[in-house]
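What follows is subunit A.
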Amino acid sequence: MSFSSELLIKVLVVLATAPVMALGLTLLEVKGSAWMQRRPGPLHVGLRGFIFPLATAAKYFQKETIIPKDVDEPVFKWAPAWVIAAVVGLFTIIPLSPTLIVRDLELGVFFLLAISSISTIGVLTAGWSSANKFSLMGGLRAAGQLIAYELPLILSVVGVVIQAETMSTVGIVEKQIEFGFPFVIAGQGIAFIIFMIAATAEMMRTPFDMPIGESELTMGFMTEYSGIRFLIFYISEYINLFVMCAIASTLFLGGYHIPLLPTEWVNFYGPLVLIGKTFTLAFLLIAIRWSFPRFREDQLQTLAWKVLIPLSLLNIMVTAIMKVVF
Partner candidate 1 sequence: MKSGEKKTLNQSDQNEFINSIQSSFKNTSYNFDTLKINVDISSWIDTHKILKKDFNLSFFNWLSAVDWDNEVKTGDAPKEPVTPSFEILSCLSQTNSNNLVISSTVISKENAEIESLVDVFAGANWHEREAYEMFGINFLNHPNLTKLYLPDDYEGNPLLKSFELISREVKPWPGDVDVEGMPEDSIVVEEKGS
Partner candidate 2 sequence: MSQTMDPNNMPFLSEASVSVEIETEDMTLNIGPQHPSTHGVLRLVAKVNGEKISSVEPVLGYMHRGYEKLAEVRTYPQVTTLVNRIDWVSGFANEIPFIAGAEKLMEIEVPERAQYIRLILTEMARISSHFVFNGAFPLEIGALTPIFLAMEDRERVLDLLESVTGGRFHPNFNRIGGVKPVAGAGPTTKKDIQDLPAGFYHDTKVAMEKVLKAVDTFEDLIGGNEVFQARTKKVGVLTKEVAEEYGVSGPILRASGVEFDLRKQSDYLPYDKFDFEIPIGENGDCFDRWSVRTSEMRESAKIILQAIEDMPSGPIQAKVPKVIKVPKGQTYVRAENPKGEMGYYIISEGGLGPYRLKIRTASFSNISILPIMLEGALLPDLIAIMGSLDFVLGDVDR
């Protein structure tokens, strides 16, 4: 198979998988929140409400796209594209098995951190170009938040990289298989917690949803968006949730592998194992979202700069020392 046809197939598979995963997580979110709030949730939209996310997506397709008069049109129109490009781009390095991966980059973790920060541009330009004060404040909040939490996200991963001695995601998983334990047990527990907190902030989910902050900024940087562009923001939020949880499972929870399963069958059970782990982590984040209020902007920054970053630096130090000693 030529490189270009292989690339085409891989891109098509990713483009088909990403929205499906997002819809699955949407369903998990609506049903999970309904369960937490003692209500039935969606019941009537086909198959006992199970195709409800599809209906929601279809609804946005047929809605009118309203573009306010004073917006900076090209910037406003392209802002959602930055966000979705950043989150879908991350699919490149998620290994479903040693071979089922778009590209096993040698600098995989580096790629992850570089690409994920692109969405900041999208959010900031969306807030700026909307010609709305609430959007602007949402965009600025988002920029401050995403920059602040990029650091603990990077630094918490550094510990894993030191321990695995590689930046390739497949390499990290293989190291965990070789080790016998996933890294979350073997030394990187604190890093895992920091990673999840930072990832929640990166995703702008409650308790870190000030850029959206419905009760404060109506919808933050998304206020003026409607129709398909709003759908892109909405769906990239859930794709991002999937990607972040998938990466967390890969880096900390052993990725596509479960101990005791035969490694020669990994191409069959690998995708299922990873998706299972991802959805479990996502459910944890969903439970957190529906039980906590949101932080204040200054409390969020305090948490990032005064707690998470020193803690992750400490984690790197301890990991490095342990690496040298053992």
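Candidate selection criterion: all candidates are chains of the complex that A comes from, given by their letters.
Some notes on this structure:
Rule of thumb we're sticking to: contacts are C-beta pairs under 8 Å (C-beta built on N, C-alpha and C of every residue); 3 or more make two chains touch, one makes a residue touch a chain; residues count from 1.
Quick caveat, the model's predicted, so the values are computed rather than measured.
This complex places one of the candidates 1 or 2 in contact with subunit A: number 2. Subunit A makes touch with candidate 2 in their complex at residues 33, 36-39, 133-134, 137, 206-207, 209-210, 213-216, 218, 289-299.
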